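Notes follow once the structure below has been shown.
Excerpt of the complex: some chains, original placement.
A and B label the chains in the order they appear, each numbered from 1.
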Amino acid sequence: MAPVKKGILERLNSGEVVIGDGGFVFALEKRGYVKAGPWTPEAAVTHPEAVRQLHREFLRAGANVMQTFTFYASDDKLENRGQNLQLSGQHINEAACDLAREVASEGDALVAGGVSQTPSYLSCKSEKQNIFPFTRNEFGMNDLFYTIFIFCFIFVLQYFEHVEEAVWAVEVLKTTGKPVAATLCIGPEGDLNGLSPGDCAVRLVKAGAQIVGVNCHFDPMTCVKTARLMKEGVERVGLRAHYMVQPLAYHTPDCNRQGFIDLPEFPFALEPRVLTRWDMHRYAREAYKAGVRYIGGCCGFEPYHIRAVAEELAPERGSLPAATEKHGLWGKGLELHTKPWVRARSRRDYWENINPASGRPLCPSLSNPEGWGVTKGHADLIQHPEPTSPEEIQHLLQMQRKAKTKA
Amino acid sequence: MAPVKKGILERLNSGEVVIGDGGFVFALEKRGYVKAGPWTPEAAVTHPEAVRQLHREFLRAGANVMQTFTFYASDDKLENRGQNLQLSGQHINEAACDLAREVASEGDALVAGGVSQTPSYLSCKSEKQNIFPFTRNEFGMNDLFYTIFIFCFIFVLQYFEHVEEAVWAVEVLKTTGKPVAATLCIGPEGDLNGLSPGDCAVRLVKAGAQIVGVNCHFDPMTCVKTARLMKEGVERVGLRAHYMVQPLAYHTPDCNRQGFIDLPEFPFALEPRVLTRWDMHRYAREAYKAGVRYIGGCCGFEPYHIRAVAEELAPERGSLPAATEKHGLWGKGLELHTKPWVRARSRRDYWENINPASGRPLCPSLSNPEGWGVTKGHADLIQHPEPTSPEEIQHLLQMQRKAKTKA
C-alpha cells in the first residue's frame, strides 16, 4: 500500500507522458447513475459497482491516474442541489477514494483527489475562510478532507472558473505536502474575471501548484491552445511548471468565454459534437507538441477516447494500453470484417482524413452560444436550495430574449 | 428460477409494451472489450464484470429483455475471425447466458437467446445442414445450443441479411417450443436478395416466428417504416404477428439497401450521427403508433437511449424505469443547475425542438454510401481465416474506385 509507484512529479520530471482518465459525470449520466443538473457524485456510495467499472475501463484504456469521483462533492453543493439521500460530503468522498484506490492498485495508476469549485464562491460569501470547504479547522484544512484524501498521491483542482478561488484551493492543499495540479475550465479568453490564461497560470504557480492547465468547457484543440498560452505566460516571468489538459470530447469551435455551458445543446443534445477516436489522435499529438505531458479528458471522454490518446503516444511512452488488444491501430481490426469494402478501410490514411457526416441535414454546423455576461455576484447566480420555480423560468426566458437581442 | 415471470407472448398478447435492451458490441467496443471488425463476444468469458455491468445498466434503464451477449458466437465465425483465445462457441454462449440470467433475475426482465447469421451462409455452402450451426444433430438442434439456451425464455434472431437464412433458423429454433422473434437487418428496400419487407415478414411468420421485425443497419425512423411495411405485408395475406424493432442509434438517411455498413463512417466515425435522447422519444412514439410493441435498440444504443424510450412510453406502460431517478423527464433535472440560462432549458419545448449543431463546419451533412452491389456468393465475400493481405487491400481499393465511377 505504500507508494512504491513512481509519483506524478517523478514521472513528469523524468519526461514521461502521463495519461489522465476521462469524464465521470457525463459517462455515468449516460449509464444512469448521475443526474444532469446537480451533477453530484452520490453514486460512489449508492452504485459502487458502476463507478468501479468505469475506473477499470479507463485503467485498461491506458490512464495512469484514477481521479476520485468527487466532483461537486462539497457540502454546500450537496445540501442545496437536490440529492435527497442526505449523504454527507465525507461519506461520498470516502467511498469515492476507496473505489479509486481499489482500481489503481490493479495497475500502474496513481490516485488523484479531485477538488472542485464551490457554489459558495459564486454566491459571493465575503470571507475566504467561509467560502472554502477545505479550510475550516486549525490545520488549514478540515478534518474531512484530511482524512479522505490521505491516500491520494496528488490533488487535482478541476473545474474552477475563477482563478481567485483556485488560488485559495492551491494554498490550502499545498499544506498537505502533496503535489497539486490546478486546472481551470477556461479558454483562450481567460477566466470569468477576465484574467488571461498566462496570468492565471502564473498566479497558480506562485500559489504553489506544480502542474497547471485546463479542463472541461472547451474542445481539445482549444484547450491545447489555452495551455500553450499558460506556458508562455509562466515562462515569460521566468517560472517553471508542468502542463496538463483534460478537455471536453465535444467539438466546440462556436464557444465563447463561458464554454460549452453556453451552447444551446448543453447538456442533452451534444451528441453530434462527440470527437471520433481519430480526432483524439490529433489532440494527443498536438498536446504533446505543445509541451503538455499530463494528457487526459473530461466530459464526453469515453474509455475508447483515452485509449486513442494512449495509442497515439505509444511511441513516446513505450507501450500500448491493455485495451488495444481489442482494437488494432488505425482500424487494423477491420482486416477481419466480413464485407470487403469495410476491409478496404483498414488503413491509416482512410481514417486520418475522414470528414464524418452528421446524418442531420436539417441541423446547422455551429450554434450561437448564449452570452448573458453575468458572473460571480450576479443575483441570478446566487444559489438557492429549491428547484427553479415557474416564475423564475419566466424571468430567465425574459433575460434570455434580452441577451439575444443584444447580440 | 422457474419462469414465474410473464412470458414474452403473454405480455404482447395482453397489449403490453416490451422494452428491449441496446447494442452490446458497439457499447462494449467503446468500453474496450470488443474488437471492431470481428465483433465477437469472447468478453463474456474474459471480462464478465463488464458485460454484467452493461446488462445492469439496460435493466435499470427499463429493458424487459436481457438478450444474451452471443452475437456472432457461432463456431464458424469464431474460428476464422481472429479471436486468438481458442474459446469455443459453447464456452462463450454458456458464459453469456449465465450473465444474462443473473442480471435478469435482479428485475422484471426475461432472458432472450440471441442468434445471428453465419459466415457460412455468405460463403455459400450448398447444403442447409452444413451451413447452419444449430442443426448438426438428430434432434434438429445441436447439443451445444440445446444446453446453453435451455434457460432462455425466447430466441431472438438478430442481424440476418437474407431472409432465406433467417427462415432456416426459425425452423430449427421453433422445435424447442419457445417463442421465436425474427429480426432482419433490412430497410424498406428489402433483403439482400431483393425480397420486400412485406414478403420477408410473411415468410418468417409462415416459418413459425411469432414476432417479426428489424434490427440494426438503419436508423429508428427507417426501421419503423420497414416494420410498417412488414405489418402491411403480413396483414395483407391474412396472417397475424407481433412486431419488433431494434434500430441503430445513428441517423442514416443517406443509406442504401446495405445499411450503415456502406457509409464511409462505418464503424469508427459515426459519432456525429448518434441520436439524442429526444430523438429517441420521437422514435418510441412513432414505433408505438406503427403498432410495434417490442421496442429496443441495437448498435449505438447506450443505456440512456433505452431510458428515453421507456420514459416516452411510461404512460402506456404505467411506470418509469429505475434510472429515471437520475434524470427527470424532459430536462427537469436542469432546474437544479448552477447557471440560470441552463435552468431556463428545463422545458419540454426547448428539447423537443432543438436542432443540434455538429460543431464540424468542415464536414457535410450526408455521405455518399458505397454501393458495391455484391452479395451472397461473390468471391470477395467468401470468408477466409487469414486477415486481409496488402494485395487484397489493393484489389479492394480498385473495386472501390470502380464502384464510385459507376455511381
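Please note the rule applied: a residue touches a chain if its C-beta (ideal position, glycine included) is under 8 Å from a C-beta of that chain, and two chains touch if they have at least 3 such contacts.
Treat the numbers as computed from the prediction; the structure is a model and nothing was measured.
For this homomeric complex the structure file specifies 4 copies in total, of which 2 are displayed in place.
The rule we apply is simple: only the chains that are shown with their structure count from here on.
A rotation of 180° superposes the C-alpha trace of chain A on that of chain B, rounded to the nearest 5. A straight line joining the Cα centres of chain A and chain B is 33 Å long.
By the touch criterion given at the top, residues 29-38, 49-50, 53, 56-57, 60-61, 81-82, 119, 122, 219, 250-254, 261-278, 302-304, 307, 322-323, 325-328, 331-347, 351, 354-367, 370, 372, 374, 380-381, 383, 387-388, 392-393, 396-397, 399-400, 403 of chain B touch chain A in their complex.
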